[in-house]
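Removed from the display is one protein chain of the complex; every other protein chain stays in position.
Lettered A and B in written order, each chain numbered from 1.
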Amino acid sequence: MVRRVLSLPSGRIAVGLLVLIALLAALGPVLAPQDPLATSDNTLASVSWSHWLGTDYLGRDTFSRLLDGSRVSVLASLEVALVALGVGAVPGILSVYLGRVFEWGTLRLADTLVALPFLLFAVAVTALLGNGLTQAMLVTGVLVSPLFYRVSRAATLAVARSQYVEAAIISGASVGWVVRRHVWAKVLPPIAIALAQTIGVGFIIVSSLTFLGIGVQPPAPTWGGLLASDLGYLDYQPWAPLAPAILIMLTVWASNLLADTIRDVSGEAGRAFVTHRRDVRSAHDASDQNATAHSGGAR
Amino acid sequence: MTLLSEKPAAVRPAPTVDPVLSLRDVRIGNPHTGAEIVHGVSLELTPGKVVGVVGESGSGKTLTCRAALGILPANLAVTSGSIEIAGADISTLGSREWTALRGSTISAVFQDPASYLNPSIQVGPQVAEVLRVKKGLKRREARHRAIELLQAVHLRQPELVYSQYPHELSGGMLQRILIAAACAADPQVLIADEATTALDVTVQAEILDLLADLRDSTGLALVVVSHDLAVVAQLCEEVLVMRDGAVVEHGPTSQVLYRPEHDYTRLLIDEHEQYGLHRFVKGKNVPEEQAS
Partner (left out) sequence: MTAPVLQVSDLDVHYGLRRRRRQALQGVSLDVSAGETVGLIGETGSGKSTLARAVLGLVPSSGGRIVIDGEDVSGYRERQWRRLRRRGVVQYVFQDPLRSLDPDLTIEDSLVEPLLIQGVSRREAVARARTFLDRVHLSADLLPKVPGEISGGQRQRVAVARALVTEPRLIVLDEPVSALDSANRVQVLEILKELRGSGVALVFISHDLGSVAGIADRIAVLYQGELVEVGAAAAVINEPDHPYTRLLVSSAPTLRAASATRAEREELRALLSV
């Protein structure tokens, strides 16, 4: 699967970007040239050598805040994704195998979660577990999990009655084995697509929650938070929201691209697609070097 | 209608009727690599005619059928030759014309019935859907007619089957449902690609009778692809023998299957006979020379 994803240019671009963003998340706080929390009198300064992206309304270095905030932002998005996978996708897959009671229970639960008012739930959970980014992301993860539940359940249902799954069961395979070996690879592409969407939604929710005072508290920087506060000073620095916005968009775009690529290369059709692309490319190569067109065309 | 075709029609004794399906030297391959899989198939189907296609696995039988229906896999295309359905060259057809053509002029039954039915919808409504879309029947009429069709393909308890889901039916029952759906809109051409492999011989005999009746009453033309030479011998007037994408022998059944000229055809018949029922039945062993 990994090899097939990387065989397509879009896959290489997506993976490359995501690796870059991961590096940013890992090293960002270390790389930040200045203390992201140190205020100064130099407020709303424009771009200069000492402040690559200027300063904000409290005179803090925007570039440092962006770098410093990357870890929290990316981790928060990952947390949403992991919670959604754990609370949504896993029960979605298992609902097909663990019998009627489990199936009925999880189906009703998914329906309930969809119907729950988001803010009420968020406020209730923070009241219960305390206010913090982890809790806020937990809430978000749980709330998007019905999507994962449905997507993975539908994909599993399609595989569950297939003959190769029955062949494995006849050889004594446990539910876990069947899922790991046969179901996972077919369920992954739709889940990856849902995941890519969720990461995008995650960024936006982080910022809207910050705005409401839930989750990250104002001095600590996040991409979403930066975007929100920059938007308040549009009159003075109309270009300021650009940097966090580009980072968010890039992440979302790269994850969507990766999801699309996974979908393209997965399964029977995917394999044909990859071969088809290779054929087209080799046909191009062949027509480029016209002299050897005849012998070089195939393969 | 034939005015549309550029090439002059093949010279045949008394060409009284126009062909409903004609393939002329159809080649199928990958246009990008130039790899060719089917190397020229020609056949002409007039109303009421039944042509059989036999040959080893992977010889391109299914691809040829798919080409005639305009549903080749994405990486393959008809690289040369022409296909005409009821006088219209299919390379000129847009997707809307195809939709109008499929089902009502040309339809098909493929070997693997489960993958052509929606697993989460009862089978009856899926047949009725064809009737509503293609023949404009109302819901009630469509249901009524669909049950008649299920009866026509000899399903016991058609009302019950109507409301069952694909996974509740056996392979042979599903295959008959597809046959019913394919005949629902009274097509002129039916392509049956291994359409009776999942049926027991008694039901198969009845389905073959049904197809023969349709041929006699409505002039249905058939392309029958089968590994079972005996089925082809029973139903078809003309046979194509394919191997490695090429037609090695083409002619009347009585000649190709009973006095084969090509070595490959002989091999095919030998292999078929190796487990032919006649070898195990004492009474049925008829001298080799006796043709149909």
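Everything that follows uses one rule, which is that a contact is a pair of C-beta atoms (placed from the backbone, for glycine too) under 8 Å apart; a residue touches a chain by one contact, two chains touch by 3 or more.
Just so you know, these numbers come straight off a predicted model, no measurement behind them.
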{"item": "Which displayed chains the unshown chain touches", "value": "A, B"}
{"item": "Of B:Leu214, B:Leu229 or B:Val247, the residue in touch with the unshown chain", "value": "B:Leu229"}
{"item": "Residue among A:Pro117, A:Gly130 or A:Gly172 that touches the chain left out of view", "value": "A:Gly172"}
{"item": "Interface with the unshown chain - residue positions in chain A", "value": "162-164, 166-174, 177, 181-182, 185-186, 267-268, 271"}
{"item": "Residue numbers in chain B that touch the chain omitted from display", "value": "55-58, 111-112, 156, 168-173, 176, 194, 197-206, 209, 227-231, 233-234, 257-258, 268-269, 271-286, 288, 290, 292"}
